[in-house]
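The complex appears here minus one protein chain, its other protein chains still in place.
Moving on, here comes subunit A:
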């Protein structure tokens, strides 16, 4: 059973979300604070984390950062705040997606399903097929093995970052627009392009020698992004 951790300080919202998620077939667990959520997740990791931003004690942004430190679990922010500033800050802290309250349960579960679709492909490492490795200079991406290496050293990326990288690697040398990436990686028909921009920024921090002047993951103004040698 897929487990979802809901970190939400409002008791009624938490209870209603837990009820609704259980109805949709998830194993739902709640936490009223970020600290409690971090403890729960360490003890018994859930498959998804939903987190509010306004929390007593450690706030949502810091909570996401600490969760992200040793976990690549998909994190979805569920917040009443929809300022650009908050959205970008939450995504930069490591969130995979951002939805604004009130979100319909159908929409929320659709987002979770999209996150699962883009989860790391779990294939047996000793499978019959040789694992194709896509190389971009010192950067190597193996979609099947779910690995990214830079100069031979493994690079820790989140599932969403990995899916984004794979999407770009599979279309090496070609431009993908933000809308195309939104649809292929996040499953949005139309959505917030900041999602793409922030994830590309995070990815550059990990795979580029000089993230400010990227060599591999380049921006084409007004068009989109391209991964190149």
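In the analysis below, contacts are C-beta pairs under 8 Å (C-beta built on N, C-alpha and C of every residue); 3 or more make two chains touch, one makes a residue touch a chain; residues count from 1.
One rule holds in what follows: contacts and distances are computed from a predicted model.
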Answer for the undisplayed chain, UniProt naming, from "Transporter", "NADH-quinone oxidoreductase subunit J", "histidine kinase" or "Autoinducer 2 import system permease protein LsrC", is "histidine kinase"
Of A:13, A:145 or A:175, the residue touching the omitted chain is A:13
The one residue from A:42, A:106, A:174 or A:229 touching the chain left out of view is A:106
Even though one chain is not shown, subunit A touches it at residues 10, 12-13, 15-17, 19-20, 23, 78, 80-82, 100-106, 189-190, 193, 222
